[in-house]
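The structure under discussion appears below in the form of structure tokens.
All protein chains but one are shown in place.
The block that comes next holds chain A.
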Amino acid sequence: MTDDIMPGAVHDRKGVVLDPRTKLLLLLMISVFSWSSIGGRAGWIILPVITLIPVILLYFSRKWKGAVISTLLFLAVNLISYTDLNKLSGGVYYIILMIVGIFGRLMPCIIMAYYLVYTTTVSEFVAAMEKMHVSEKITIPFSVIFRFFPTVREQMHFIKDAMDMRGIKIGGKHSSKYIEYRLIPLMICSVKTGDELSAASLTRCLGGSVRRTNICKIGFGFPDYVIILILIASVAASVIVRLV
């Protein structure tokens, strides 16, 4: 038996591994830059640059499908917002402007959140929160999110099958209730799963008064420093642009 079976959760994973704290910081910065005007006149270049970070990281984590989709979204939003739309007639122009305006702001956050959820394990997240001295009362509920999305995705798959068999689809019969029919079974199952999950966690000693330990080691490495530098540079750039 070599060190190979030893848990540590991180070292065996391929590609670039970031500290969860870096990912959280990146998520925060991307959200701030896309939803506020903090970037000032430099905002138009800062936002695409930092959005590109999770897009590239997805390739390094070998999440090919997510990587390709986010690249396409990224290109689409940026190309449209830099083309001259004035030639279009009034109505269409405003609709496209609105879609790009809203989606262009949402897209960076969605890509980053996707990267965060699908490349972080629960114990890495908990370890990161512990290092930041965040209370367990906050950490534990949030950590369930990492389980929640994959579970929901599994469930959606079954529900779609069931709807296909009953001939309910967009454009088919009952299409007005399509969303309702998709969400109701999902909600019922989520509640049940949540209940069972809480019970199971409690029997695994969660919620004791003892201080938790964590076998998962996290820490900053070279890629973390590069990203943090880029973020510092972005903030610096937006401050300088204001002052000049």
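Please note the rule applied: contacts are C-beta pairs under 8 Å (C-beta built on N, C-alpha and C of every residue); 3 or more make two chains touch, one makes a residue touch a chain; residues count from 1.
The criterion applied here is as follows: contacts and distances are computed from a predicted model.
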item: UniProt protein name of the chain not shown, from "Serine-protein kinase RsbW", "Cytochrome P450", "Energy-coupling factor transport system ATP-binding protein" or "Sodium:proton antiporter"; value: "Energy-coupling factor transport system ATP-binding protein"
item: Residue of A:170, A:210 or A:243 in touch with the missing chain, whole complex considered; value: A:210
item: Of A:75, A:188, A:226 or A:240, the residue in touch with the unshown chain; value: A:188
item: Interface with the undisplayed chain - residues on chain A; value: 1, 5-9, 12, 121-123, 143-144, 146-147, 150-151, 154-155, 158-159, 161-168, 173-174, 177, 180-182, 184-185, 188-189, 192-193, 196-216
